[in-house]
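Some notes on the structure that comes next.
Up next is chain A:
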Amino acid sequence: MNPKTPSKLEKILASGQLAVTSECGPPRGSNGDAIAKKAEMIKDYVDAINITDNQTSVTRLCSLAAVIRLKLMGLEPILQMVTRDRNRIALQSDILGAASFEINNILCLSGDHQQFGDNPQAQNVFDIDSMQLIQTVRYMRDEGKFLGGDDLEKSPQMFVGAACNPFADPFEIRARRLAKKVAAGVEFIQTQCIYNLDKFELWMKQIRDMGLHEKVYILAGVTPFKSAGMAKYMKNRVPGMDVPDEVVKRMSGVDKDKQSEEGIKICIESIQRLKDIEGVRGFHIMAIEWEEKVPEIVEKSGLLPRPSVS
Partner candidate 1 sequence: MIVAERKPLDEIIGFIKDCKKILIVGCNECVTVCYAGGKKEVAILASALKMAFLKEGKELEVKEVTLERQCDQEYLEEIRDIIDQYDAVVSMACGVGVQFMAEKYQSMPVYPALNTLFMGGAEEMGVWSERCQGCGQCILGQTAGICPITRCAKRLLNGPCGGSTQGHCEINKDLPCAWQLILDRLKALGRLDDYDRLISIKDWSTERSGGPRKIVREDLQQ
Partner candidate 2 sequence: MRLSYPDSIRIIQVPCTGRVDVIHLMEAFQRGADGVYVVGCLEGECHYLTGNLRAKKRVQYTKQLLDEIGVGGDRLEMYNIAASDGPRFSEVAREMDEKIRALGPSPIKTMLQKLHADDLSIHV
């Protein structure tokens, strides 16, 4: 696949090298330095950095402003954008705003329901869904038009991504659902955190059987556990998360002060195993409020040095 945009992430993936991305959550306040600080910690260990968009519906500094900060630092940001809070007018407008700062990557999401956040009484928008947002960006980029049909000046040059949860129900249509996103125009995928590797392999086989691995770059999502408590929480409380019993058992089996170390170890082992799966084109490391561990994970997983592309 030849790169179609100036995106560094796209170029690395197109070159056939494993890509590494990570993410930073913006602060709950107007301190922009917080985001810069997080990015500083990981910038030499990843190819691109996602900025989450009011994740779990908790109000934070906006992802658009945060990606611009990263861009001004000379980094490669991925703008996450959810359809929960903006209608098609605001979405298109924000896409253009981001493009004006040469933000070249976008991740199209529907977003968690507002019930989980700090404003459960809010209206939600959902004017369009995540698949339709993929279509929207592709349309603006490739046709140079607004959804309303008017021509736009200087189309946004964005490499279009989406999320995918191989573990959500119903499992039997998860691969078909990805096929729909591919049909909508998605170019890269960052998956939900993978703990059940057997099930992920099964899903990847379906993906290969449908030939989707040739049409979209799949970055396997991983998240290190900080503690056995976190593992249990993810298993029992987070919708669509699949944490096998043996993983929880392994975390619980070590002393409390060794648990975070064990979590990192599990994460690195997972990456090693995922590397061998045909169709996995890179990794998305989500170290939730634990960004300082990303360098260690990347290094010990043998993913250094990061490639440079022109």
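For anyone wondering why these and not others, all candidates are chains of the complex that A comes from, given by their letters.
As a convention for this text, contacts are C-beta pairs under 8 Å (C-beta built on N, C-alpha and C of every residue); 3 or more make two chains touch, one makes a residue touch a chain; residues count from 1.
Just so we're clear, the structure is a prediction, and the values are computed from it rather than from any experiment.
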Checklist outcome for this item: For chain A, the touching partner in this complex, picked from 1 or 2, is candidate 1
Checklist entry - What part of chain A is in contact with candidate 1 in the complex they form? => result 84, 88, 110-113, 115-116, 124, 126-132, 135-136, 147, 163-165, 168-170, 173, 176-177, 179-180, 183-184, 192, 239-240
